[in-house]
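With one protein chain held back, the other chains of the complex are shown just where they sit.
Chain naming follows the written order as A and B, and within any one chain the residues start at number 1.
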Amino acid sequence: MSNPVPALDAEAINTKERGQWEMVARRFFRHRAAVISLVFFVIIVAFAYLGPFVWKWDYKIHSEIPSWASPSLDHPFGTDKAGRDMLGAMMQATKQSLNVALTVAIGSTVIGALYGAVAGFYRGWVDAVLMRILDVMFVIPFLVITGALAGAIDSSVRWYHMAIILAVFGWTSIARAVRAEVLSLREKEFIEAARSAGGSDWHIIVKHLIPNTMSVIIVSVTLQIAFAILSETTLSFLGLGIQSPDTSLGLLIQAAGASAFNSHWYLFYIPGLMIILIALTINFIGDGLRDAMDPRQTMVRR
Amino acid sequence: MVVFIIRRTLMMIPVLLGATILCFVLVDVANDPVQDRIFEIQQSTGEPVPQSTIDALESAWYYDRSVPERYWIWLTGIGETNDDIGLIQGKWGPSIEGTAMNIGDEISARFWITLRLVLFATLASIGIAILSGVVSAVKQYSKTDYTLTFLGFLFLAMPIFWLGQLFKEGAVQLNKLLGTNLFQTYGSGTTGFRGNGWEVFVDALPYLIVPSLVLMLGSYAAISRYQRASMLEVMNSDYVRLARAKGVRNGTVMRRHALRTALIPVATFAPLALSGAMGGAIVTERIFGWRGLGVYSLDAINSGDTFAVMAYLLISGVVVLIGVLISDILYGVLDPRIRYE
Partner (left out) sequence: MKRHHMAAVAAFACTTLALAGCGQGDVQSSGLSDCLTDPAGCNAGERIEGGEITWALDGSWSAWNQNTADGNNAYVSTALVGMWPYIGQFDPDGAFIVNEGIFAADPVLIKENPVTVEYALKPDANWGDGTKVTVDDFIYNWYARSGNQDLCKGCTPATTTYGSQVASITGEGSKVTVTYVDGYYSAEWMYEEVLSEPAHVAEAAGFDWKNDPEQMKDAEDYFSETVPTWSTGPFKIDQAVAGDFVQYVPNEDWAGDTKVTLEKVTFKVFDGLDNIVTALRNGEIDGASPAAVTSESITQLEGTADVSYAIAGGPNWEHVDINTRHAPLDDKVLRQAILTAIDVENIIARTYAYVQSDIQRKNSHLFRNGSEYFTDYLSATGQGSGDIEMARSILVNAGYEWDESDQLFTPEGEPVELDFRYSASKESRQVTAELAQANLAGLGIDIDIRAIPDADLGTVLAEGDFDLIAYGWSSDPLFVSSASQYWNSESQSNYGGLKDPELDDLIAQISGTLDYDEAAERANAAVKHVIGDAYVLPIVDTPVAVMVSDRLVNVRDNWASQQRATYNLAEWGVSGE
């Protein structure tokens, strides 16, 4: 008997939403640094995922590759000791690191958004319990828990192991942000309406609450990518992350050792610059998105 | 206020307990230090390890019990056999490194080493960050602002281990270039150095500069962005505009009205930054050979020294929670709009 109401309501939201996304896009493209970063990021992604189809060498050791060749036309990024083309190795390492980053971004965002929305929606003891669990996760030092888990894998740690571990422990900030947003949203009229229309809790959370926290979530996703790239490479560097025969940007830097100022400088700088480039572009994109979605918001994340 | 602090302190207990359970299970299940030790001894002596020694190791480390039993005894000390375990009795449990490396002694000695590094780096970074944040905000959209903003983003994007390696190697090259030994790359002071407080400080300086710089740049970026944003917000607020409209000089407005208010968020953020940096120091300690808490935790994780990991977890957990608490209290004290029941 109350069918027409939600239909009307939903339509209203949709129209508003479309307008909103258009505005967001327009504002985003006015943010020069963000747009330039987006272009760079797309190039990096193409480098990692399409590069191997174009470039003649893969990331493996080949006997015909000389060891420790300086950058040249044949090997633009040089070669390492064992006879590995570093351009090929960089493509593979970037791909693995991006794999981790993207999986973590999506995985932790899904977990965090649902968790935060449930906590904010139910409030009361559910919220209290969920928030205490969040506190527990907050107290455990991130490197300790992820390192311990990576150490628990009894064979070579692959990128997907790392991605799962980081996603499982990296969602707490998103959960907090989404919860705060949901706490204010749940009092809004359209939620009241959906509820009185007989919508189930799950329906309300997934169809109404989460879509309306999209701006928070999208910004979180971008931050999550930067966070995942930095944590993954750091863990790999400490020997607690991805292991050979798999590879990652952190492992390449570790393998380069203290060669920053000797003839093998390229082994050290190239993967390092790649990490910086990814994290930098992602941060700028996130900044642009935030400005675009919430023009009032001037507070910047810490 | 006192009630608030007590309540918050009590709430830490279940949170810390939960964290220890989770961590204990993950670290403990993943490792078998007894087997690893036997292998080490065999490698060293080239002879078989007596069964009585193996049994004694198992019982000394409480590895003759199941995981839940081990956690229980770690927490309560009920049923202990060596008078060395039981958190509520103030004992940390045996380290697999042996009795000469008592966990409590190690943790407290290393706490100060880490604190020295972190305090130096965080205070410096907060100072510089406030300065550059204010400059950025006052000269919003100027070249200076863009440069500082870009630098902030750059440092934020820089993996600290890479920066650490770069600076360490840079210090070596600089030493060579200048023909000095101005910078030391490993350790937190001359080995076995004896002297009074001032001499120890002077001795430690060559060891302190580069790692502090590395750690500083990491937290500088975040705080300066924060400071810039809060300064901008205040500058656009009504009362600052009013003060300006009344004809108060620009410099005075900035100093007396804007900056003072804009410092509130950064002040409340400082304890968080400090406690966070305690965790972030792991990488710096590793690269520069500081025998601090972070490296201790890494070694403990690698060798499966569960009780040592637990001790680190508790210390760092308490530090973080106290950081949050102080931050909340400061917020209440500094911002008149907020009162705690």
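Throughout what follows, a contact is a pair of C-beta atoms (placed from the backbone, for glycine too) under 8 Å apart; a residue touches a chain by one contact, two chains touch by 3 or more.
All of these numbers come straight from a predicted model, not from anything done at the bench.
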item	value
Selected residue (touches chain absent from view) among B:R65, B:R244 or B:R291	B:R291
Touching the absent chain when the full complex is considered, from B:T9, B:T99 or B:T252	B:T99
Contact partner of the left-out chain, one of A:I61, A:I133 or A:A180	A:I61
Touch residues of subunit B, complete complex, unshown partner	31-32, 35-50, 52-53, 56-57, 60, 95, 97-101, 168-169, 171-172, 175, 181, 183-187, 191-192, 286, 289, 291, 295, 302-304
Touching residues (missing chain, whole complex) on subunit A	61, 67, 81-82, 151, 153-157, 239, 243-245, 255, 257-259, 262-264
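Assume only the chains that are shown with their structure count from here on.
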item	value
Interchain centroid distance [CA atoms averaged], subunit A/subunit B, Å	24
Residue ranges of subunit A touching subunit B (in the complex, touch as defined)	132-133, 135-136, 138-145, 147-149, 151-152, 226, 230, 233-234, 237-240, 250, 253, 258, 260-261, 268, 272, 275-280, 283-284, 287, 298-300, 302
Subunit B residues touching subunit A - in the complex, by the definition given at the top	14-16, 18-19, 22-23, 26-27, 29-31, 153-154, 156-162, 165-166, 168-170, 172-173, 222-223, 225-226, 228-230, 232-233, 269, 272-273, 279, 282-283, 286, 297-298, 301-302, 304, 309, 312-313, 316-317, 320-321
